[in-house]
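One protein chain is absent from this view; the other protein chains keep their places.
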Amino acid sequence: MQWSWIPQNWSIIWPYTLDNLLLGLVPPLLGLVIAVPVGIACVARRWLYPPVLSLTSALYALPSLALFVVLIAYTGLGNLTVIIPLTLFSLCVLIPNVVDGLRSVAEPVRQAATAMGFTQLRRLVQVELPLAVPVVIAGLRVAVVSSISLASLGQLIGVSSLGYFFIDGLQRDFPTEIYVGLGLTIILALVCDLILVTARTLLTPWARGRRVAPSPLTPGPPVVVR
Amino acid sequence: MLRPRLTLRGGAVIAIAAMASVVLAACGGSSNPLSGSSNGTVVIGSANFPENELLAEIYSIALKAKGVKVTDKFNIGSREVYYPEIKKGAVSIIPEYNGTLLTVAVDPTSTAATTAQVNAALKADLPPSLEILNSSSALDSDSVTVTQAFATAHHLTSSSSIGALAPYASSMVFGGPPEFATRSDGIAGLKKNYGLTFKSFDPLDESGPITIKALQDGTVQAADVFTTTPQIVTDHFVTLADPKFNFAAQNVTPLVYKKAMTPTIIATLNAISAKLTTAELLAIDTAVIVNHDSYSSVATSWLAAHGLPH
Partner (left out) sequence: MSFLTFAWDWLKSPQQWHGAGGIPIRVLEHLYYAGLPLLIATAIAVPLGLLLGHHGRGGFVVINVTNIWRAVPTLGLLILVVVLLGLGVLSWLIPLVVLAIPPILINTYEGVGGVDPELKDAARGMGMTDWQLLWKVEVPVAVPLIMLGLRTGAIFVVATATIAAEIGVGGLGRYIIDGLAANNYGEVAGGAAVIVVLALVVQAAFTGLRRLVVPRGLRLQARGSR
């Protein structure tokens, strides 16, 4: 591992890192914008959820490289070809999380809000959505980390990302480059994950002061890999 | 009691929204491959292998030094992928190899063989939006290459013709870039010109480590190793001769989108081509591929050493 390579080549490392960050953040955020209304609809109309869930399950099973390649016919070789499939993947994670989050609001709380004169919309925005935040952010974390990692595949279709260092490192038989690509991708993902955990803490002041560090052995929604 | 405390919570929401809008704004202005050449910027593209990226880097640094506005779009893919992009002007300049450009993208039936013939055919047959500038004398050709051990065992040298493999071909696996399977000068060309029918074709990479390793460990017995691949020298591979010009002359030649050209750009690129020889090309390839020097530093040093803008 040639550590000196990093500062020497920072001027090319940084743009690729930013490109990868972009490709990793835009899809989950777009996915969130779509998932929240869809999730709300699925909670309001219970019959909507099973078909939506089947659709997202099926979509999630598809290899991302195959999806990138499907998009080439429509969006060519630009960033959109990577952003659209990654947004779809983010949706697959976020919709169930929005639904679960909204459903996890205890019935007494909802009833209390109605009793206090909240309209349905106000109850949704001021009570149910805020209470759903932890579950939604859990989904957002998965979506962000996955997108940052999957974005590197875009390099196979010429879309600029940290994947460049894997391909170039392979072509030049140069492990240092590959380590740097791997390291930066993981660091980016973990930093974004940390930011989201902090956001969750900031957005749920009522949960502070109580030990809510999720222990895997406490009953409750398990930290499963869907 | 249920009054929402907007301060800290709202602040966090605003922060996330701000992050989102910054990202979306950057998204709008980021490198769109279809923009660039319309507002006076030239887009320099390259194929997805190190030598081509290095050549594109040389063009890019020299042109920037002459005050031209340049956008780099390297590693687009193989020719079959970037050729449509330069035809429509999404890319303005690509370092090309005249022979394969002709036989793969322009006229697969062409029998032009020497540099002069190839360039004449290109000038006649390239689409109206494109032209080639002066060719350099540097050649990087496809080849049929074997290991030293194989050559010795079969009494072959670098003067032996590719055709000398004919008696052994049916028990040999040939390796090369994936597109070699369908190109007219690929598997089909070897069969037509030299009567070689290999046992099978193994798609590897663009004369990179996978191809080199496959040749070294015997996964393939012969491979298309590009002639300026440093490992030909370091590993003592033997490249067979091509007397029938299955592979046409492959000089490094800038392919350009006419509308994006200015006299400065043309003069600079021609000056670069004038100084680029095969030996030079092999040397800078070695620096980048074997010594792992960075593309930009090798390009800058080479330009400086030859009195070119850098």
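We call the chains A and B, going by the order they appear; numbering starts again at 1 in every chain.
Convention: a contact is a pair of C-beta atoms (placed from the backbone, for glycine too) under 8 Å apart; a residue touches a chain by one contact, two chains touch by 3 or more.
All figures in this text were calculated on a predicted structure; none of them were measured in a lab.
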Residue in contact with the excluded chain [from B:D107, B:E179, B:D235 or B:E280]: B:E179
From the list B:P108, B:P203 or B:P243, pick the residue that touches the absent chain. B:P203
Given A:V38, A:A189 or A:L203, the residue that touches the chain left out of view is A:A189
Residues in chain A touching the chain absent from view: 57-58, 60-67, 69-70, 72-74, 142, 145-146, 148-150, 152-153, 155-157, 162-163, 165-167, 169-170, 173-175, 178-179, 181-182, 185-186, 189-190, 193, 215-217, 219, 222-226
Considering the whole complex rather than only what is displayed, give the residues of chain B touching the chain that is not shown. 77-78, 80-81, 83-84, 177-179, 181-183, 200, 202-205, 209-210, 213-214, 217, 219
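Everything that follows uses one rule, which is that only the chains that are shown with their structure count from here on.
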Length of the line joining the C-alpha centres of chain A and chain B, rounded to whole Å: 36
Contact set on chain A toward chain B in their complex: 2, 5, 8-9, 11-12, 19, 22, 25-26, 29, 76-79, 112-113, 116, 126-127, 130, 155, 157-158, 160, 164, 167-168, 170-174, 176, 199, 202-203, 205
Please output the residues of chain B touching chain A within their complex, sorted ascending. 2, 4-5, 8-9, 11-13, 15-16, 19-20, 23-24, 26-27, 30-34, 48-50, 53, 75-77, 81, 85, 205-206, 208-210, 288-289, 292, 294, 296-297
